[in-house]
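Every protein chain of the complex appears in place save one, which is left out.
Take a look at subunit A:
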Amino acid sequence: MTSKFSIGLAAKGAGWHAGADAVGSFAPQDPAAWAKLAQAADEAGIDVLTIEDSLAPLGTSASFDSFMLTNWLAPQTTRIGLVPTATTSLLEPFHTATAVATLDYTSEGRAAVRLRTGGFASESAAVGREDTLGNIREARALPTEEFERLIADRFGEGVEFAEVVRLLWDSWEDDAEIRDLATSRFIDRERIHNPEFTGKHFSVFGASITPRPPQGQPPVFSLAHTHTPYRFAAVTADVVLITPETEGTLEEIRAALAAGASAVDRQGSPLKVWVDYNILIADADDADDDAAARLAELDAAGGEFVSDAGLIAGTAEQVATRILELRDTGIDGIRVRPLVTDRDTEAFISEVLPKLRDGGVEVAEGANLRERLGLVPAANRFVATPPFTANAASVTASTEEISA
């Protein structure tokens, strides 16, 4: 059976396990290590490489600004989509819009961005703001209603951020540059549109300084675990990353996502749904070095593994089988988070990926990242109907409504 099934690789320092620094050999402070990782994933036909990012440290590993890193990787890769992470409570939407648009130019149509609202104490301190949310673990331990109430404001800001970014990407029509000698005009100003956006959290008046990026609208990713984030994804994103097993079964989450999409009245191109999984790939030939032993080694180095997403651990054969089962449920893709960046990525590429190809997961064709991810071309919202529309205001509807 063949299908359109996308594969993403999520890079986070030495790995997603806190013990990866001690156990692995990936050196996140070394640019060459990132180039090697991106090139290996690129050659293997992995669809996107996502880079985790925050103004606060991600564990003890070094972390580059993800926009600088992906722009640096762009000319060194050829096909892979590059996905930096923008924290909507900390950054300027204007700078984010031009940074992603520039990445789309430097990568020739391979840019995307993941929007996260962020706003936990340590990262908010970096912009001099005190926060009600201590850290993700504490926040998630709260009763759902209280958590949703606490984050409602953040998500309201995130929705505005996303809207401004999309308006800025579209603020130039594709053919705004005319170089008309007869009238001495470089551009047709009728084809440039000021967003004139006024929101509750901020206002942005003028058009982008960067012309519309090659993809028009680079794909927007969002990781979502609960109701408000599901609605946020339905309003802002092209691809949502969900975490079955930790937040309910895949079926339950898909039902909640569908309810969220209908609550915000998403029309047009549906949200692509990818699952997000940690992976650990054990050596099939070494009986002593099985998945459990490897996890124990990591736990010993970095403490017990806790994650917002599930873990697929096993031999390459077992991991591939599990991923193909997930594919068969009809979801659109998977993003894998290697527990140890170097070891698990290498094993994924050399051992798991060939089995997925044998199982019918083909390397996607397409002129740019949008096409390869199965997204429709992005018409410009200032002159035509955009790929999708939704009701932004309903993202942060009252908690009563959410629990109803």
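Some notes on this structure:
Here is the rule we go by: a contact is a pair of C-beta atoms (placed from the backbone, for glycine too) under 8 Å apart; a residue touches a chain by one contact, two chains touch by 3 or more; residues count from 1.
Everything that follows uses one rule, which is that contacts and distances are computed from a predicted model.
Not shown: a single chain whose UniProt protein name, out of "Anaerobic glycerol-3-phosphate dehydrogenase subunit B", "NtaA/DmoA family FMN-dependent monooxygenase", "Cytochrome C oxidase subunit I" or "Tryptophan synthase beta chain", is "NtaA/DmoA family FMN-dependent monooxygenase". The residue from A:126, A:292 or A:367 that touches the chain not shown here is A:126. Set against the missing chain, the residues A:112, A:207 or A:220 yield one that touches it, A:207. In the complete complex, the residue from A:56, A:142 or A:258 that touches the missing chain is A:56. Interface with the hidden chain, as seen from subunit A, comprises residues 29, 31, 55-58, 60, 62-65, 67-69, 71-76, 90-92, 94-95, 98-99, 101-103, 105-106, 108, 122, 125-128, 172, 177, 179, 181, 183-189, 192, 202-207, 209-211.
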